[in-house]
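Note that this complex is displayed minus one protein chain, with the remaining chains in position.
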Amino acid sequence: MTRPLPLTVNGRPHSLEDVPDSERLLDTVRWRLGLKGTKEGCRSGDCGACTVLVDGASTLSCLTLTHEVEGSSLTTIEGMSEDPVGRDVQEAFGRAGALQCGYCTPGFVLALVGLLRERGRSASVDELLSDLGGNLCRCTGYLAIVRAVSLLQKEGP
Amino acid sequence: MRSPRPDAREKLEGRTVFGVDLEAPGMLWAALVPSPVAHGRLKSVDLSAARALEGVVAISAADLASLLPGSTGDPDRPVFPSNTVVYRNQPVAAVAAPTLELARAAARAVRVDVEALPTVSDVEEVFPEWPREVPEKSEHIAAHVLAREGDVDEAFRTAETVVRETYRTSSVHQVAIEPHACLADVTEGAWRVRTSTQTPFGTREDVATLLGLPVESVVVDGTWVGGGFGGKGSALLEPYALLLSKASGRPVKLSLRYREEFQLGRTTLPSVVRMETAVSNGRIVARRVRLLLDVGTSLPGRDFTAGYAIAFLLGPYRTPAFEMEGYAVRTNKPPFGAHRAPFAPQCAFVVESHLDHVAREAGLDPVVFRAAHLWKEGDTTPMGQPVGPFGLPTALERARATAARWRADAGPDTGVGVAVGFWSTGTGAGGEARVRLSPGGLEVVQGEREIGSGSVLAGVRAVAARASGLSPQRVTVSYEDTSSAPFDSGVFGSRTTAALGRAVDEAVRALFDDLGRRLGGSGPIRLLEGPGELSVERGAVRATVRELENDSERAGGGIVASGRHYGRSGTIDERKVAAGTFYAYTDFTGAAHAAQVQVDRSTGTVRVLRYSAFQDVGAVIDPATAAAQVEGGVVMGLGTALTEEAMWSEDGRLLNPGLLDYRIPTLGEVPPIAVTFVEGFHGAGPFGAKGLGEPPIIPVAAAVALAVRDATGAHVTELPLSAERVARALKVL
Partner (left out) sequence: MSAFALVAPPSVDAAIAELRAGAPGDVVVLAGGTDLLFELDGAKAPRRVVSLRHLPWRTVDWNGPVLTVGSTLPLRSLERDPELGRHHPGLLQAIRAVGSVQLRHRATLGGNLGRAAPASDLIPMLLALDAEVDLVGPGGSRSVPTDRFVLGSRRTVLAAGELIRSVRFPEPRPSVYLWQRVRPANDISQIAVAAAYSLADGRWRLAVGGIPPRAVRVPEAEAALSSPTPSEAEVRQAAELSVRHLSIAPDRRASAEYRRHLVRTLLERAVSGVVADAQGGQR
């Protein structure tokens, strides 16, 4: 329990001390690391607002024990502006007006970046949309998000 | 012309600070202690084990006198109950501790001794049948309303066709993805709370009433809001956080786990509605509506829902004779609260499905039948309000044309439904705004936070831009808390762009009057942009803003002007009222929608293929945010139509308090949605705008239900249209 926990976060190495075994990655990110862009929604793995990337894979940080990801490379919304794909996604969302209250937005951005890493930068819009069922939005009705994904893929690298 | 929302960048970068993100040095974390039963006699609340934990502060009813000396609060709404608990999870105490984990452990350590009493969890437990006489004062009735016109009994006796049906609608929750959260800090007689709220001033008023404090001693500082939809429109957590802060002398953070969002949330509750319609010669001759509306523990004498909602069950339709009677029935649940267009989507589902059925039973075309009775401008509503400019007939024509096109190229097992709804926007609720003109631009200073729709940041900005002639890039909307902002009623009731917008419009007018006096001369005044500072021109006279400012204005940030808007309220035709209080609808706006669905004839699963929304919007102020409201409202309506229902056990326990078991729509379920604005039928808002936050959700469940009927003949009289309900109506079971 008291062994230091190595974690690379948005490219920077950390060694976290005294992280309780029961601590969730969501709380480590938000309160221990002070990175509050990752949001707490349902805390039961159903809304996707807490999505981060663990070694590039989109992950529900509310359902992950922090110790389980020791040694891995974590990416949060704060790291997206340094990531060319992340920036593409943010720009497409901004241009398509794909956000209203903005609470689910970091989760969507991370989920999409994860999908593009996994499926390739030129994944089809349909493939991407079919993999976004894990992100809930209550404000937009999703259509602007669909338009953002279309915009994103038309304007590929 | 589209201008990007000013908040997009920071939200995309995750920099926006929401209520849940708040923290302060020395802060304690709070947790609520829930009642273990839905109804019970509270014998004792023992805080000793909680208080024994290091750093824990715990309070219950016994502490209120010392925390609030000399104040009475609201005797009907005690912050902590002393005698009786009336809904499950009702907070009976609250604790604060240095960590959230410790706070939750402390909350569990509080011993609540309660003697369970019989629980009422369903309106039909109170009224298994419609009562023959109005019951004497009953603790189970929060309100009784009755209005009538004409000889309804006679009309039913002599009509050609009479149709009687019963409908049931479910409880739906707002499900904003952001939970409620606040951070309270009480120092030196200032009760200050930062909170996620749609109504900073309303919350301040609420808190002051609940705690028995002078309003001026309460400061509410709103944060960005992660969606409200009515659920963040009044005080919920703030009183507890404030009391804990007073008790501990520290800032106190209270936020809800999502399970608690469902368990404590105030929202639309279930209803049972009896609809009866009499028709002769293709025309309605009389209608009777009987409503049993579950209002949870809403207070007798102070419940407004029945009187507000019941007339929506008549729909936007003329009828020569009617009788509508409703009971707001108390059950052991949290009190009924606002959802988006509270209860109106359910009413539209009921009235549209019923009149559609009535027409079919009478051998009439269902859409023609409804259209023949539809209000138009100049009509008077059943309760006596005049219908002003009303774009619904036009919207309906266009929806019908779309429906006809869709039917022409439809596939198997598909159907198209056309449904209408109307709304009375809250533009009567007043507000004030200030504008400040500086050499760099125009700032709107107001008291609302952006809750998501853009109505504050983009809508109000667009109004100010249009009113002043400036481009939106030169206009900013800034927020101030209740201690300094001009009063505004809140972001609810589809009133922001319209009512706050009017106040802003007035403020700009006042500004221009002032500029005119400073410039002298005559004629229209124009603000000129250009690459640098702003100038003002009137005919041949021109001056820069800087030149027109006096010294103190220059130091204070610019030339200030104020505006206010308080709508006139409508009146009820009291001759028609036999019991209770009705509410005058005002500022009518309409919506006509067309939905095409495909139904799996065996499983009853409904898929929405296409959707088209025609909105009576008065005037579009900001096209991007307007379209976004419609898309969002329609999809929320699809949830009400197909998948959302909060289910309660007999002992008053919410059975599905979570996002797995309470299903809102996901991305893959959303059809293409075409949005068309019907402009020109002007409303009370600036430039003739009508409110748009709520109207788009209203006809959705109705349109889907009628489409299902069109596809299969299945007539479902319950919401949501679950696959099983459709399968039953298809008689495949």
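By letter and in written order, the chains are A and B; residue numbering begins at 1 in each of them.
The rule is simple: contacts are C-beta pairs under 8 Å (C-beta built on N, C-alpha and C of every residue); 3 or more make two chains touch, one makes a residue touch a chain.
Since the structure is predicted, the reported quantities are computational estimates derived from the model, not experimental observations.
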- Sole contact to the chain not displayed, among B:510, B:528 or B:723: B:723
- Message: To test your reading of the contact rule: which positions on subunit A touch the chain that is missing from view?
- Response: 1, 20-24, 44-46, 48, 51, 54, 57-60, 63-65, 67-68, 111, 114-115, 118, 131-136
- Going by the touch rule given at the top, which residues of subunit B touch the chain that is not shown? 99, 101-102, 104, 108, 602-603, 605, 643, 647, 655-656, 660, 663, 665-669, 722-724, 727-728, 732-733
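Just so it is clear, only the chains that are shown with their structure count from here on.
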- Task: Let me have the rounded angstrom distance from the C-alpha centre of subunit A over to the C-alpha centre of subunit B, please.
- Result: 30
- Message: Applying the document's contact rule, which stretches of subunit A touch subunit B when the two form their complex?
- Response: 30, 35-44, 46-47, 49, 76-78, 80-81, 90, 93-95, 97, 99-106, 109, 129-130, 132-133, 135-146
- Per the touch rule above, subunit B residues touching subunit A in the complex are 2, 4-5, 7-18, 20-21, 174-179, 224-227, 229, 257-258, 450-454, 624, 628, 631-636, 658-660, 664-668, 670, 672-673
